[in-house]
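The complex appears here minus one protein chain, its other protein chains still in place.
A, B and C label the chains in the order they appear, each numbered from 1.
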Amino acid sequence: MKAGIVGVTGYSGIELLRLLQFHPYINVHSVYSSSQVGMKLSEVYPQISSLANYSLESIDIPKIANEVDVVFIATPSGVSSTLIPELISQDVKIVDLSGDYRLGDPAIFEKWYNHPGPRQEDLEKATYGLSEWNREDIKNSSFISNPGCYPTATLLGLAPLVINKKIDVSSIVIDAKSGISGAGKSPSKTTHYAETNENFSIYKVNRHQHIPEIEQVLKVWDETIPYVTFSTHLVPMTRGIMSTIYINSISDSITFESLYELYSTSYEDSPFVRIRDKGNFPSTKEVYGTNYCDIGLAFDERTKRITVVSVIDNLVKGAAGQAIQNANLMFGWPEDTGLQMVPVFP
Amino acid sequence: MKAGIVGVTGYSGIELLRLLQFHPYINVHSVYSSSQVGMKLSEVYPQISSLANYSLESIDIPKIANEVDVVFIATPSGVSSTLIPELISQDVKIVDLSGDYRLGDPAIFEKWYNHPGPRQEDLEKATYGLSEWNREDIKNSSFISNPGCYPTATLLGLAPLVINKKIDVSSIVIDAKSGISGAGKSPSKTTHYAETNENFSIYKVNRHQHIPEIEQVLKVWDETIPYVTFSTHLVPMTRGIMSTIYINSISDSITFESLYELYSTSYEDSPFVRIRDKGNFPSTKEVYGTNYCDIGLAFDERTKRITVVSVIDNLVKGAAGQAIQNANLMFGWPEDTGLQMVPVFP
Amino acid sequence: MKAGIVGVTGYSGIELLRLLQFHPYINVHSVYSSSQVGMKLSEVYPQISSLANYSLESIDIPKIANEVDVVFIATPSGVSSTLIPELISQDVKIVDLSGDYRLGDPAIFEKWYNHPGPRQEDLEKATYGLSEWNREDIKNSSFISNPGCYPTATLLGLAPLVINKKIDVSSIVIDAKSGISGAGKSPSKTTHYAETNENFSIYKVNRHQHIPEIEQVLKVWDETIPYVTFSTHLVPMTRGIMSTIYINSISDSITFESLYELYSTSYEDSPFVRIRDKGNFPSTKEVYGTNYCDIGLAFDERTKRITVVSVIDNLVKGAAGQAIQNANLMFGWPEDTGLQMVPVFP
Partner (left out) sequence: MKAGIVGVTGYSGIELLRLLQFHPYINVHSVYSSSQVGMKLSEVYPQISSLANYSLESIDIPKIANEVDVVFIATPSGVSSTLIPELISQDVKIVDLSGDYRLGDPAIFEKWYNHPGPRQEDLEKATYGLSEWNREDIKNSSFISNPGCYPTATLLGLAPLVINKKIDVSSIVIDAKSGISGAGKSPSKTTHYAETNENFSIYKVNRHQHIPEIEQVLKVWDETIPYVTFSTHLVPMTRGIMSTIYINSISDSITFESLYELYSTSYEDSPFVRIRDKGNFPSTKEVYGTNYCDIGLAFDERTKRITVVSVIDNLVKGAAGQAIQNANLMFGWPEDTGLQMVPVFP
C-alpha cells in the first residue's frame, strides 16, 4: 500500500516516516507540507538522507487521493479540518493525528479549543481510534481520528476499572506528566531549553483540551461518570508520558491480584499493553521509541485507593505508532504489523 | 556564633556550608565526617577551595559541644540517632536534618523505615522544625528535627486549608515529584545517569517514609484527617520538588479569590512563602537555590476540587535552608537572616 | 551607588539583578527595557517578586544618566551601539555587555558580525574589560566593553603562556563548549528543547564572531601570533563554558610543575582565577553561579603539547559577574566586592 504524510516536517510526521520504514506492507509514497514545498526533506532532517529521497509536495487533495491508499495527517490543530471535508469524499483511507475530529460536539470543541471546530456532519464520519477499545469500528472505518497522547495513556489505564464499574465515579484524579516534544516543533518560551531544562512545571490547570476528550470516552464506558480532574506537567525530557491515576475503590475486598487479573484479562489480546507484576511500576524510558503502553497497579489497604501508573512514548503510542496501528486495523492486518520495536535503552 | 556541620560531605552538608557563607552571625567553625577524617574538604569538593581551608574532623561529641554553639547533623538515616543521645545532654543547639527524630512514635518509625528508631525519651525532646507553623516551639527548643523535603512542600501547601477545616478530610491526594539530588550522594541504580536521564519514574508507591510524617502533622492540625494518598516520582533534574495536591472542597462557594485570601493571610508574616496570582503557577526553577516555597492555587467549579501546587528547592527549604531558618529562630534572629538569595535563573 | 540595567529582561540582565542583591555598595535603582515598558519586572520573572518592586522603564538616555551612577547595558548585539554615542557624553559610568564595542576595527567588526559596527571615534573610547589583565585601564575608564563569554574563558586560559612567549604561536587550537543559555532568551530552533536535549552539536565552524576578539587580545600580548583555530559546540545544559586549549610547546623542558608555577604566579592577585593541582581538572558545575574561572593544566611528554582547560559560568564571569567586577574596579573597590558566591553544587 502507498501512504502519504501531510505535515511530515512536524514531530509526529517525521516519526511516521521513521516507523513506516519497518512496515512490510506500507510504503511512504509522498510527503506533503504547506510551508516548505519543493525542498528536499533531507534538507530539513539531514539524519534521513540515507532514506528514499523525498521532496516536499504541496497539499493538493485530489492529487493525494489519486496517489496514495492511506493518508496520515499530522498537522497542527485547525489545519486538518480545512482538508478533511474534501478528503473524506475521496477514495482514500484517512488517519488524522490532530485534535480536530476527536470531540463529537462542536460546542464542546469550541469551549476547550477556543476556536470553532469542524462541521457536525464531518464529525459524525470520524471514528475515534483508541485501538485497543474500538477495534471493530476502526476496521470498518475509512476515517480515523487518532486519540491525543494524554488520553491514550490515561484511557488505557482507566478502561478496565471503568468498564467493569469498580470505582467511585466522581473520585478520578489524573496527574499527567509529559516530555517537551509534546509541545511540537515550533519554538516558544515553553520549549526554550534554558527555561525548561532543570525545571518542572504545571500548565493549563483545569483547562487542558484533553479533559473533554477523556470524559467523552469515559462516559461511553460508564454514563454515570460526571467529570475527571486532570492536570498536566512538563518534564525536562524529550519523549514520554506518565499518567498517575488515583481512584477510590467502591469495594474493600480489592487486592493487587484482583486488579492484575482484571487488567491482564482486559488486555490479553492487546500486544502493546503490558501489565507489571506486583510492586513493579513502569518508567517512561521503558517504552522509549515503541508503541507499548506499560501499566503498573497498586491498591492501598489504608486508604482504599487504587493507583494506576500508565506510560507511553507520546510520539509513538501517543501519535504516529497508534496511527499505524489503526491503519493496520483498517487494512485487516495484525495490529502490530511493522510495530515490533524494542525500547531504546538506555 | 560558631557552627559545626556533621556529615558535611553529603549534599545537605555542603549546601549548609554554601548558604552559611552569606550568614552575618554564624560562622562555620568545624566540619565533621565519619568516613574521610583528615582530608581537606577541598579535596572532596574542589569548587570550595577558595573558602576557608576546612579539614574533615572526626565526630567526637564532647569536642564538638565544646567547640561550637550549634551543630547541624546532615548524616544519612540511622546515623544521627547514634549521636543525638549524647549530644542532647551537652550545652549546644542541635538541628538534625535526618529523618531519625521526625516521627513521635517508635513503632510507626520502625514500620515505615524498616529498622528500629530512636528511644522514646529522646524523641520527646525533639521539636519538629516546620518553621512557618511551629515558630514558638522552635524558639524555645535547643533540639530541632528538621522536616523532610516532601513534607515541607506538602504541609506548607496544605496547612491553610487543613487548619481552617475547609476540606473533605479523606480526599487528600498528593502527587509529588523530586529531582534526583534527593536520593543523596551515594551512587546507585536509581541515581545512575543513563537510567534516570530522559526518564520519569514513580517509586515507593504507598510506602514512602514521608507518609507518616505528613499524616502526623496533619492530625495535629485536624485530628479527623484519617490518611493521605502520597506518591513520589523522580524527575530527570538535580534540584526541585513539586507537590501537586488535590482536595475536595466541602463548600460550593469557594473561589480563587477566597483561596488566595486564605493563603495570603496565613503566610503574611512568612517571608519565604509566596502565593501566586490567579492563573499563575510556580515551577521548580523559580525557587532554585533559595529558601522560598512558592504556591499556586486553583478551584475547579466543574469538579469542586481544589488544586494546590507547592514548589521548593529540596536542598534548601527542604533541607539546609530550613535548618538555618530554624537556627535563626532558636537564636532569636529574624528568620530570613542570611537566607535572602535570589533564584538562580535560568 | 545607584545602578541602572538596560535590557534587564534578558538573561545577562536578570543575572545582574540577582548578583547585585549581594553587593554592599551598589543598589539597582532602575531597570529599562525597550519592549515591555510599564510592566512589572515580576510579571516577566515571578521568581523575583520578593525583591524590590521594579517597573520596566523606557530607555531615555538623559533620564538614565540623571538617575544612576553606573549603567549596565545588556541588550542584544546592535542595540547598544544606538545608545552609547549619546550615553558616553553623559556623566555616568558605562559597562556594555554586548559585543558592539569589543573589536577596535570597524572593518573587522563588519566582516564577522555581518552588519556595520559602531563609529571608530566611539570605539576608541571603550576599554576592553578583561578584568584580570586590564585592571589599570579599567580603573581609569568610564566606558567598559565587557568581554565575550568564550573569549573570557579562553584568554584567561592562554594569557600566562602567550605573555611569557612559551609556545609555538601558530599552533593554538581552542575547542570550546557552551551551555544553551549563551544563545539568549529568544526562542529558536537552536534553543528548542526537543532538538538540543540529548544532543551535542557544533556551530559556526571557523566563523564565530569571538574569533577576532580572541585574536585581537592575543596580538596585544604577542604580536607574532598569526591566528587561532577556535570551534564552538552546544552542550545540553543551561550554564557553563569549557575551553579546551591545545598548544605546542617550544620547549622540551616544560613540566606540570613549571606550568603550575607560571599560572599561580600570574594569577596570585586574582581572586577569581583558581589553578588546579596536578591531574585535577575543573568541570563547569564547579563554578556554577559564581565569578570563578577554574583552570587545569597538563603537559604531555609524548607529544610536547600543552593542554589548558578553562571553565566559567557564561552568565557570571562570562557576562554579569565580570561586568560587576569591572564596575568595582572603576569605583576603586576590591574587585571581588559583592561577588563572593559559593558554587551551587550539586
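Operating definition for what follows: a contact is a pair of C-beta atoms (placed from the backbone, for glycine too) under 8 Å apart; a residue touches a chain by one contact, two chains touch by 3 or more.
Predicted model only: the values in this text are computed from it and were never measured.
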Residue among A:K2, A:R274 or A:K304 that touches the chain left out of view: A:R274
Per the touch definition above, residue among B:T196, B:S266 or B:S310 touching the missing chain: B:T196
Of A:I26, A:V287, A:V308 or A:L329, the residue in touch with the unshown chain: A:V287
Residues in subunit C touching the chain absent from view: 173, 175, 177, 179, 194-195, 197-203, 205-206, 227-229, 231, 233, 235-240, 242, 244, 246, 281, 283-285, 288, 296, 298, 300, 302-303, 305, 307, 309, 311, 346
Where the missing chain touches subunit B, by residue: 11, 179-181, 183, 185, 187-189, 191-194, 196-198, 236-238
Touch list for subunit A against the chain that is not drawn: 11, 14, 17-18, 21-22, 45-51, 181, 197-198, 238-239, 271, 274, 276, 280, 282, 285-289, 292, 294, 340-346
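What we mean here is this: only the chains that are shown with their structure count from here on.
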Separation of subunit A from subunit C, taking each centre as the mean of its C-alpha atoms, in whole Å: 46
Sites on subunit B at which at least two other chains make contact: 197-198, 238-239, 285, 288, 346
